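Part of the complex only, each chain left as placed.
For clarity, chains are labelled A and B in written order, and residue numbers in each chain start from 1.
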Amino acid sequence: MKKAVSIIMGSQSDLETMQEAIDLLKKFKVGFEVKVLSAHRTPRELAKYVESVPKKGVKVFICAAGGAAALAGVVAAHTTEPVIGVPIETKSLKGLDSLLSIVQMPAGIPVACMAIGRAGAKNAAIFALEILGIRDASINLKLASHKRTMAAKIKRIKLKI
Amino acid sequence: MKKAVSIIMGSQSDLETMQEAIDLLKKFKVGFEVKVLSAHRTPRELAKYVESVPKKGVKVFICAAGGAAALAGVVAAHTTEPVIGVPIETKSLKGLDSLLSIVQMPAGIPVACMAIGRAGAKNAAIFALEILGIRDASINLKLASHKRTMAAKIKRIKLKI
């Protein structure tokens, strides 16, 4: 199976958050790979990796990092493929630092920022699928079905009040 | 020309910011259309519009709004196509309100949030092009060339210090 999505994390501890994205991609049976690479601690390996993946078939990047979260921006600097950023919650500033470091990119180098934490991780995977869906109608159909299931689940809720 | 991108603004005054996106899409000769539609003031028209555009060929939405910026999220609620959000700077809170209203989407309905204001508007267009680029290699080539031009411009700078 081709690896259409590359998930990069700045630190091993981000896996807990990113598991949401991994599980969703598995469920959709879309090929992906996961790497721990840091814009600050392994800059050369990161650059080399980003430049190497197009031949593997990678079409979208998902980058998760916390604090001075340079990862997504630096990946975006090395590719013209879409880069999605997930701000990891941090101990003191609760991910506000991660969020601003990811979302406030300068004109010219976009990063698609998701919500802080797990919701953002899951949405990164869905957004990656939406992107892949523009050239693979079968993914789009699955997304529409996934969305209907989600809505149906809400409609079935019986509150005990 | 098919309209691959739909730009929706919550208010006419957002055009000043979004002109950056419009100019870039023109430069790349990618078809697009621009609408003023509000999640709060024209909710029915907005829903109807979002559901109608796939047949026009729209593949990506760019939604700009300020304050309690529900627009991008509501558009995302009605489509499985990628939705990019641009937080408009607001008078009092300077777009921090717009940013949080756009980026903090719940799990299941992603919006790709860009930076506040003009940089975000321009990046929304580039990001839309990156998405279109995954099925149209010619856009991807133009993006790579645009990026090289940008880098070359920086390298030519002569500072007077």
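The definition used in the following text is that contacts are C-beta pairs under 8 Å (C-beta built on N, C-alpha and C of every residue); 3 or more make two chains touch, one makes a residue touch a chain.
These figures come from a predicted structure and were not determined experimentally.
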{"item": "Given 2 placed chains, full-complex copy number", "value": "8"}
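Everything that follows uses one rule, which is that only the chains that are shown with their structure count from here on.
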{"item": "Chain A and chain B, separation of their C-alpha mean positions in angstrom", "value": "19"}
{"item": "Contact set on chain B toward chain A in their complex", "value": "20, 59-60, 80-82, 84, 99, 103-116, 118-119, 122-124, 126-127, 130-135, 140, 143-144, 147, 150"}
